[in-house]
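Mind having a look at this structure? Questions to follow.
Just one protein chain is left out here, and the rest sit where they should.
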Amino acid sequence: MNVLSDERILLGHGGGGRLTRDLIDNEIVSRFGKGPLQGLPDGARLGIAGGEIVFSTDSFVVAPLVFPGGDIGKLAVHGTVNDVAVSGGTPRWLSLALIIEEGLELARLRGILDSIAEAAKECGVIVATGDTKVVARGQCDGLYINTAGIGEPIEGLRPDIKKIARGDVVIASGPLGDHGMAVMAAREGLGFAQGLRSDTAPVHRLVHAAATWAEDVKFMRDPTRGGAAAVLNEIVEGRDFGVVVQETALPYSPQARAISEVLGIDLLHVASEGRLLLVCAPERARDILNAWKNLPEGKDAALIGRVTGDKGRVLLETAIGGRRMIDVPQGELLPRIC
Amino acid sequence: MCLAVPMKIVELKNDSAGVCELDGTRYDVDLSLIETPSLQEYVIVHAGFAIEKLDEAEASARLELFEGMAQAYREDETGPAGEGE
Partner (left out) sequence: MKYIDGFRDPDAARYLKREIGALAKRLAAAERTVRLMEVCGSHTMAIARYGIRQVLPENVRLLSGPGCPVCVTDAAYIDAAIALAEQGHTIATFGDMLKVPGSGRTLADARSVGGRVKVCYSPMDAIGEAEENPSREVIFLAIGFETTIPPVTAVVKAANAKGLSNISFLTAFKLVPPALEALTTDPEVKVDGFICPAHVSAIIGSDAYVPFVEKHEVPCVIAGFEPLDILMGIKGLLEQLLSGEPELVNQYSRVVKKEGNKAALALMDAHLEPADASWRGIGTIPSSGLKLRPQLRRYDAAEKFGVRLEGGTPDSRCRCGDVLKGKLLPPECPLFGKACNTLRPVGPCMVSAEGSCAAYYKYSR
């Protein structure tokens, strides 16, 4: 048996797949899993004097710090804003904690901070508190950011994974996997000259558009680490239904498809940072799709699947009429030649 | 082990290096295994190397064959298109 890897953290533990899940279930949930952390929502709803707040946090590590279509700063704002939004909140306040590596060029830091300011403005959130630490060279990779967000609940909108039922449908707000593929392509060593941009963007306008039919919105999540595959598998975990996805309905950008073919990576496993998966009652799908398609960030929205079928399984109906299982990614995504 | 995709040569550099394109994405590709690579030609790229040219005439013939099959299937399913014209 592999003693070493059982006792140490591997990069794959951060990949958003099965290893990540095991780490969180065995080490985090076992200690803190009672209360608001139960079920691991993207954001917690907490009762406070006079009402409720939606609370979420996220940490950001990405190489390179700046990539086509965005940078770590934008990502740090969008990531937390989106977690608050999909939990049914309007994001209001952010905390901003920076862990900076000795030697980081000030110009680069300024650029990232400007980008944070711009993103916060666009999302209507205020950076309310923060922290700065500098660590010795080699102790972090340029810059790590943690943000936490507080939002106000949107009236009537209480998405909850437990509300999902057989017959519901799954909608994607736009092309999947652009962010992960753009970052992978930009990363040193892959050497791709140009082509694809990250999709990093806030989803709160999409959430508000869907909130018109708040009663029928069962569940929302931004398919970040682990991609759509991780979200879909979470939906069916431990339930008596499955999800069947139509391959031909999946929205992908031509560039992300191209790079995924070249590197041998399944786009369903690749992160988006400005997309939304939403599960709703079937009779609402058309309304929500239309509302989204009227927004620039939702113009490629598509109904991608249905809640039905085999218990606990996510199946893909392939373009040629075959079927296969969509599994969660097994850890780190690596370019393949096989 | 043979993940490889067809790409179009869009730039030739010296030392048998080139740039290939696939749907708006561009890649540095080593063309040293290809005899006389030329611009606009399609090559099969594996691990950053073009391993063979793609014969466009052969590919088009194959695509036509498949197109014919697809059409035949659709006609069988829905009846011939344009009947009675």
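We just call them A and B in the order they show up, numbering each chain from 1.
One rule holds for everything that comes next: contacts are C-beta pairs under 8 Å (C-beta built on N, C-alpha and C of every residue); 3 or more make two chains touch, one makes a residue touch a chain.
This one's a predicted model, so the numbers in the text were calculated from it and none came from an experiment.
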Looking at the whole complex, which of A:Pro36, A:Pro251 or A:Pro335 touches the chain that is not displayed? A:Pro335
Option touching the unshown chain, where A:Ala172, A:Leu263, A:Leu276 or A:Leu289 are the choices: A:Leu263
Residue numbers in chain B that touch the chain omitted from display: 1-6, 8, 22-23, 30, 32-35, 42, 44, 46-49, 51-56, 58-59, 62-63, 66-67, 69-74
Using the document's contact rule, name the residues of chain A that touch the chain not shown here. 1-5, 8-12, 18-19, 189-191, 248, 254, 257-258, 261, 263-264, 316-325, 327, 330-332, 334-338
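Just so it is clear, only the chains that are shown with their structure count from here on.
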Approximate Å spacing (C-alpha centroids) for the pair chain A, chain B: 34
What part of chain A is in contact with chain B in the complex they form? 185, 191-196, 254-255, 257-259, 261-262, 264, 336-338
Which part of chain B faces chain A closely enough to touch in the complex? 1-3, 5, 19, 22-28, 45-48
